[in-house]
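Below you'll find the structure, written out as structure tokens, and then a few comments.
So, subunit A:
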Amino acid sequence: MMPPDLFVLFVIGPVVTAALLAAFHKWDTFQRGVSLAVSLGLWGLSVVGLLSLLQEGQQGMVVLRMGNWAAPYGIILVADVLSMTMVVLTMTIAVAVVAFSLRTVEQAHQEHFYYPLFFILIMGVNGAFLTGDLFNLFVFFEILLIASFALLALGSQPGQLRETVKYVVINLIASTFFLISLSVLYRTMGTLNMADLAHKIQTTSGELDSTLTILSLVFLFVFGTKAAIFPLYFWLPGPYFQPSAGLSAFFGGILTKVGVYAIFRTFTLIFRHNPALTHELLLILAALTMLLGVFGALSQMDMKRILSYHIISQIGYLMLGIGLLTPQALAGTLFYMVPYVLAKSALFLIAGVVQAATGSTHLKAVGGLQSHSIPLSALFLLAALSLAGIPPLAGFFSKFIVLQAGMEIGRYGYVGIGLLGGLLTLASMLKIWNGVFWGEETGDRRPVSLWPLFPGIILLVFFIVGIGLFPGILYSVAQTAAAQVADPRVYIAAVLGMQD
Partner candidate 1 sequence: MVTRFFLNVILALAWCLLQDEISLRQMVIGFLVGLLAMLFFPRSFHQERRYFRKAALSVRLVFFFVKELLIANWTVVRQVLALKLAIRPGIVAYPLSLQNDVLITLLANMITLTPGTLSVEVSPDRQFLFIHFLDVADVEEEIRLIKDGFERHLLLIAQ
Partner candidate 2 sequence: MITPFVSVVVLIGITLSILLSAYRALRGPTIPDRVVALDNIAINLVAAIIVISIRTQSALYIDVALVLAILSFLGTVAAAKYLLRGTIIDASPLPPRRPG
Partner candidate 3 sequence: MQVPYLLDVLVSVLLLLGLFFLLTGTFGLLRLRDVYARMHATSKSTTFGVAGVVLASLLYLRYLGLSSGLKESLIVLFLFLTAPVGAHMIARAAYRAGVSLWQGGVVDDFKKWLDENR
Partner candidate 4 sequence: MEFVIISVIGVLFGCGTYLILQRHLLQVVVGLSLYSHAANLALLVSGGLKRGNPPLLTTDAPYVDPLPQALILTAIVISFGMTAFATVLAFRVRQVYGSDAVDELAGGEE
């Protein structure tokens, strides 16, 4: 059992690391060594943390009172199975991205705070997953935002700056509305602590319902913009195309999931007063997000752009699970999240390798890479087919569980749309495969050794395959998480220190 106070390290560890890295930003070996060591260390710690939660089953929840102040007066970090799974996932991607970055980040970028910014990003993400306070969530959103702003712009190339502007403006608008919604929340509910909020809502009869509906929609707007759901996703593809592949992998894999996680958390813990309205809306938006995202992907001719659009489509599946709101669906959402994030990050990293090998990721400019590197093609195929939901890769079970949940409560239409989305995903993955790995050997071959770039990708693909071969393990984790989420009383009791 991990000492509970150590859970704060997932948030504070990265920032201390970032500070140290920033202090010695010109020391090449220090930058790389410390980054790799810390990310590996935190990854290991997060796995231990998750395991120690799982030991206790549905009661496995660590509540940390920052400053030793009780909820709702102080800020609470809550590590339940859901949030710790997200942390483990984040750290996994972080390890892969750092491993990839060791060989790909330019010296100049490294000296201009690549690693410190990356660790701040991790801090923001982990904090957002762990916090139990909505204002604190805002703060962590801002942390990860500003770190992502800086990382997006790192290099100050014209295209980068252009896209960063878009990203910054949209996100700052969303942040403003976050504040507005927090002010409305505090005005009407008198608290910012999520558990307290849920508790208050449970203990009042329906007179607050219409206020809650308004609030839920504002929050949906805010989180939906970060998560890139329909009709708020338009900002995403451009900026996610620009940065170096390692960053794209982290952005594409993790960043939007923070928004999804926030929706997941709030719409299971707090806004359950009128699911016939709110969650039905989620379903409709989910369907549109799924389809429009993949439509966009199919219209593209660049590997990274296709992948960027796919982020949107996959967000739709996640929203589908949240909207269905059965324990099975919630478990499915978490199960969906993990393989998909792994695959998405792996694919972006592979795009980075393609870029390193040929100098481009445009399907017309690249070709015939299969004969260049069989391992790379194999890694791509595994990740891509997982993303498309081809069994027995992990992505298949994701789809299987979510859709099964939809089937069980008779939402055949959504299941159908989900399947259609999967088909189109496959089509776009094949498009990449045909464009990049098959076809005429075009594009200049750079004399770079690709093997040093593989460890991170191999790590991710290893998990994709592993989860596919042993889906039961992750599913039991997801079930535990869903059981915790589906019954908010456990969460509320743990945070507010109440006995049933």
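Behind the choice of candidates: all candidates are chains of the complex that A comes from, given by their letters.
Rule of thumb we're sticking to: a contact is a pair of C-beta atoms (placed from the backbone, for glycine too) under 8 Å apart; a residue touches a chain by one contact, two chains touch by 3 or more; residues count from 1.
Every value quoted in this text rests on a predicted model; they were computed, and no experiment measured them.
**Q** Given that every candidate in 1, 2, 3 or 4 is part of this complex, which one actually touches subunit A?
**A** Only one option touches subunit A, namely 4.
**Q** Taking the complex as given, what residues does subunit A use to touch candidate 4?
**A** Subunit A reaches candidate 4 through residues 135, 139, 142, 145-146, 149-150, 153, 156-159, 161-166, 168-169, 172-173, 175-176, 179-180, 182-184, 186-187, 237-238, 241-242.
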